[in-house]
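Heads up: the structure comes next, in structure tokens.
For this view, one protein chain was removed and the others were kept in their places.
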Amino acid sequence: MSGSLLAQSAVNALVLSSLYILMALGFALLLSIMGVVNFAHAVIYMVGGYVCYELIVTAGLNNWVALAITALGLGLFGLFLERFGFRPFFGNTNRIIVLTLAVIVILESLVNVLVGSEVRAIPSFWSGSFQIKGVWIAHERIIAFVAAAVLLIAVFTFIRRSRTGQQMLATSQDFVGATLQGINIYRITAIAAFIACALAAVAGGLMGSLMFLNPFAGDQMLVRAIQVVILAGIGSIGGVLVGGLILGVLNAFLPLWLEGSAVDAVGVAVIIVIMLFRPQGLFGHEA
Amino acid sequence: MQLDIRDIRIHYGKAIAVDGVSIRVGAGEVVAIVGANGSGKSTILEAISGLTPLSSGEIWFGEERIDRLPAYEIVRRGLMQVPEGRRLFPYLSVWTNMQMGASLRKDKAGIRKDMEEVFEHFPILRERRNQKAGSLSGGEQQMLAIARAMVGRPKLLCLDEPSLGLAPIMVNGLVPVIKDINEQGVGVLLVEQNVPLALKVADRAYALQVGKVILEGDAETFRCNDVVRKAYLGG
Partner (left out) sequence: MTKGGYEVRKSTAVAVLFALVVMLALGALAAGCGEEKVTTTTAAPAPTSETTAAPPATEAPPATEAPPTTTPAEPKELRIGAAVSLTGLFSASEQLVWEGEQIFESWINTKGGITVDGQQYLIKIIAEDCQSTAEGSSTAATKLIDAGCNFQVGPIVPFTVIASGTVTEPAGVLRVVLYNCHTPDEYGPDTPLTFIANDVTTDFIQPDLDYLKANYPDVKKLTVLTPDDGAPPIFMPMVKEMMVDSGFELLNYFEYDMAAPDFTPYVTQALATKPDAMFFINGWPIFMGNMLKIARQNGFTGPIFGSHEDPYDIAEIAGPEASTDFYTHNIQMDSPKMTPLIQEILALGQDMFGKQSPTYVWGFNSCYCLVQAIEHAQSLDPKVVAEAWENMPSIDTVYGPGVMGGLKSYGIKHNVSYATPFSMLKDGKVEFIDFLPVELP
């Protein structure tokens, strides 16, 4: 195994990890703040990819403008989902699960009917590549990594430093305690839903340019987001960083030694082994 | 009248938990609700704070009916609660927990000043201000819960079983704390199983039994009442 192949995989692991973290962070936010297991999260990722594509290819917008509008648009959809979906059924896990499954079916079918037979990928954010010491790095991967990293830093700074962010953390640790401090939990859950869906949409746009669009791409991404959150530990928002990194490393390096879908099986096995030693996840119940 | 609870009923499913209770707390008054486990005391506090819906009856705070407001709106009106189980944010620092109490306040300087004042009352919290709330002892956590509410500058503070889980020496320490709060012009509604403690601080008290008020009056009335004496004051 050559050094450049390993170096290449390391670069790749960083790119994948950053996108997984973008995805899983929103999932973890909604889970820890509202107690909502939002199965529809990855469908928003998928829709994000298609919306971004339409804005770039059909509407002729600049890639970055399109990505920003996509994030805003699906963030607003997140507000809608929170207001009319999650909030009325608050605390009723069964109903919320059914609701999120319904959202999956509706959005997947909608996209499948509208554009399902179109093979599509979002045009590159920056085509071409460069070489350092035998390692080729595509511009678009660097761009995806930087964009994801900047967003993550922004969101984490918001959560850790701003008053609203602190209130989000408080709400995630004790919901009733938070309401009794006068924290408007509706505002908190709405902001969380907005951030979650916007991040998923950005991940969808970036991944749709690195890979391709598929109305069912969300199914696999949902599994990965859940894996990251389990690794991180339910309730941990910071742990998502580490969980995402682990999954990215597994997905980038395991194919070097394993064939085909054995990668997923071994990836899950690694997660199970970690759970044996840390059943609460790596950072369970820590903020 | 600051808080006026008018003939409220609360059901849990088909079971009735609170059955036609009326309680009043005047401005600046300390009022205690005493009663055994399951008498409905905590349920009443939950209803006051907007956590549990009423089946019938009304709750008024000042000139406004509050029993249909969401919990945070009730806090906005100056009615805060130190809930049973304290409900601290275990993975946030003592400092941040106290900041959360001031969620509705915008005056940063004022908040800082009030936090300093509260630290005067609870010097141990100042020492531990960077520690996570979950790592404090039970007594310290109770202090933090009260301190957090104080930073919110409530007009009326509801305390739900503050003595629960505290060592006897700590329980006695609560008396001056509650009196201090009251001296700042804050009304206090104290729910307690520890009747001697409640009667030490309360101007008036209500005794609850299976969801109904069975006795109402000042501390003296309670001390003289046979039933209360036998049940709570050790004969």
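Labels for the chains are A and B, by order of writing; each one numbers its residues from 1.
One rule holds for everything that comes next: contacts are C-beta pairs under 8 Å (C-beta built on N, C-alpha and C of every residue); 3 or more make two chains touch, one makes a residue touch a chain.
Predicted model only: the values in this text are computed from it and were never measured.
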Residue of A:A42, A:A66 or A:L210 touching the missing chain in the full complex: A:L210
Sole contact to the chain not displayed, among A:I106, A:A154 or A:V268: A:I106
Among B:I5, B:V25, B:I44 or B:A71, the residue in touch with the chain that has been omitted: B:A71
Residues belonging to chain A that touch the chain removed from view: 2, 4-5, 8-9, 12, 15-16, 35, 80, 84-85, 87-92, 99, 102-103, 105-106, 108-110, 112-114, 116-121, 123-124, 127-129, 131, 136, 138, 140, 175-176, 179, 185, 210-212, 214-216, 220-221, 224, 251-256, 259-261, 263-264
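Simple rule for what comes next: only the chains that are shown with their structure count from here on.
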Euclidean distance of C-alpha centroids - chain A vs chain B, Å: 42
Chain A to chain B touching residues, read off their complex: 163, 166-167, 169-170, 173-174, 176-186, 285-287
Partner chain A, residues of chain B touching it in the complex: 49-51, 70-72, 75-76, 80-81, 83, 86-92, 96-97, 99-101, 103-104, 148, 152
